[in-house]
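Here the complex is missing a single protein chain, while all its other protein chains stay put.
Should a chain be cited, it is by its letter among A, B and C, assigned in written order, with residues numbered from 1 in that chain.
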């Protein structure tokens, strides 16, 4: 049985304006989490917000059973969460969802992340046992950028861009990535971030013939696969399924069938 | 203009199980409060509870601008309030409502209180400048009783009862009061507590020809007199009003016309 | 100090801003005048008025529910004559539109109310045919096309001021009711009144309200109110005044986008006596942030998906 957990918050800190790092102690999640999975958090008691908020797992410390998430304060839920203090209880379910496909076959991996999409990629870099790991991460500007030290630690090559050029390359991270993919034969690409960015990454990977995984976002109800709120369009690829359907796509659940999907399954790259 | 105040909580302590004493700093309320008035508190931010909760003012320290309220944890609102900590902000409006009639004419006063009704009476005893003050206060049992030291300090004579006899007289406080009124010529009686208790007090005072004031409770909306949610039946006494109405009573607002009313105005003693 | 950004006109009445205190939540303005400057409000819709004084329902008259309240005041009011004599002069000291919310047991009563008030200084009528808390008449006029048509047509004859018809949400199809009001002479529509509800004290095993049922208002009803505002605004040409659960400028903007030309704020006044004033300022900030020149730039400007 999967538990609904009530865990102790160890740390909750504003890293840069409106980006918070929260660490909580959870044996169950720390021991079971895989990169790409998320936790679903009740951000306040009572009805001030009701639905749980999905947040990717950014790091786990399996020795001490610490789980780290990094989140942006956006609306009501994350605002409440931002005020949690050390010692408070976190009502959390997880780990949830399909993780990134990690295999020893992939010797040379790349991650491409933008904004809040970088957090699950950090966990992936850390967990990946290969020796060649390249990270492309993009930020709006210098004020937004976080966890650079951690990315430096777990990636062999790190490329950074900011929209305004206040740090690293000025422009889109996809420019750097398209450059990278031209020079380097990656075995797999993992991407998470704004849809427009992921679309470019999927296209470039596809053209280069490299498999690619995307991590999607959608508004969720249950977070466990029961309510069908969180769907996205996914191409029908298997021949048997194609035969049974006159459609080229079907809706899949981000919370259960995803959040990680193969780039080429992601219907028309982006949700039209 | 009357302000909506955001004041600092200085102290919030559980006196006996489920009875809390909360002290906050408020120059406006401390300088303006009169015995019998109440404050109206937003017990949590957001929508977990929405309406403000009315709580009587139990004490003020005008030198230091401290205001004390004592409240019982009953439902959602008081439950939230019970978890407020020192340094938290209290969203409060007050002082509100009509206070007890205190006059130098009343040399020999008595208060009769039961349960949570005793708190406004303590403030009254403290503020009253007369030398003869008798207090009758009733509790369910020994575990419930609070603020005895304070009552001893401000009353010249203190009578205590508990329903189960675990402290003081065993039985209703009205027994002690009916005894008291037989032996002592009070100039005025003030009462606050359960309706059944107040009814007995009003009757006994009436029979003894002593003026009596009651403090009523009702569910409130606005707390300031605008919505007409909190009404109670009040006898029409003035001759001119009687002429204009074919009814013997009209609805008056507990929050604005009360909470303190004259016992003889309180229609049929109790709200039928 | 008027501000052209926020000016709106509803059925010929010029409002300095589109925020009006909702009927029944603001009395006759006296109590809130101790907290805020009434001159700053777009308008005030006064407590529902009847021909004769009314005592209203038994207490308790209010219950809290999740993100909402139920009320069963039952139209306690001093009667229209006392209003004209004692309350209106007070209200007219302020530079804000005064809307007379009227309710009756029979169409004749509504007509008589309209006649009496037409020669006073009020700025408009709000026909309350949607109060769920009184036994006779009232809501019965508001929940059928026939009922609303008849009463609007009759009362309109006696109105020398613009007539706003206030709709009840307790209907299958609010569009047809709104169209019937429009067709029969309404100058504007306001909505929503409260939704009929019930809350039970499980320990006493009785309804909390002495009246057993009450009208639901507050944040809980907002998505229903926004939907109905959109539905009505999309079928009538007359202006729509939206309300139901507004607590902030953001909430109000939802109603404007859905098609409301003004909004009313009810329940939230109880929680925050400054609510109307803060909402006016928040609407202004939103318009300024997006560089709009006028509130009209957002009225009805929702783009459907």
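Keep this in mind: contacts are C-beta pairs under 8 Å (C-beta built on N, C-alpha and C of every residue); 3 or more make two chains touch, one makes a residue touch a chain.
Quick caveat, the model's predicted, so the values are computed rather than measured.
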{"item": "Which displayed chains the hidden chain touches across the whole complex", "value": "A, C"}
{"item": "Option from B:47, B:84, B:188 or B:222 whose C-beta touches the chain left out", "value": "B:47"}
{"item": "Which of A:16, A:47 or A:158 contacts the chain that the document leaves out", "value": "A:47"}
{"item": "Among C:31, C:87, C:109 or C:254, residue touching the chain not depicted", "value": "C:254"}
{"item": "Interface with the undisplayed chain - residues on chain A", "value": "1-4, 42, 47, 49-52, 93, 218-232, 247, 250-251, 256, 271"}
{"item": "On chain C, residues whose C-beta touches the chain left out of the figure", "value": "58, 65-68, 70, 143-144, 170-172, 195-200, 202, 205-207, 209-214, 216, 218-224, 226-227, 230, 245, 250, 253-254, 257-258, 286, 298, 301-305"}
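One rule holds for everything that comes next: only the chains that are shown with their structure count from here on.
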{"item": "Dominant chain pairing [most C-beta pairs in contact]", "value": "B-C"}
{"item": "Inter-chain centre distance, chain A versus chain C - centres from mean C-alpha coordinates, in Å", "value": "47"}
{"item": "Chain B-chain C separation of Cα centroids, rounded to whole Å", "value": "35"}
{"item": "Where chain A and chain B are represented by their mean Cα positions, the distance between them in whole Å", "value": "57"}
{"item": "Residues of chain B whose C-beta touches two or more other chains", "value": "47"}
{"item": "Multi-chain contact sites of chain C, meaning residues that touch two or more partners", "value": "66-67"}
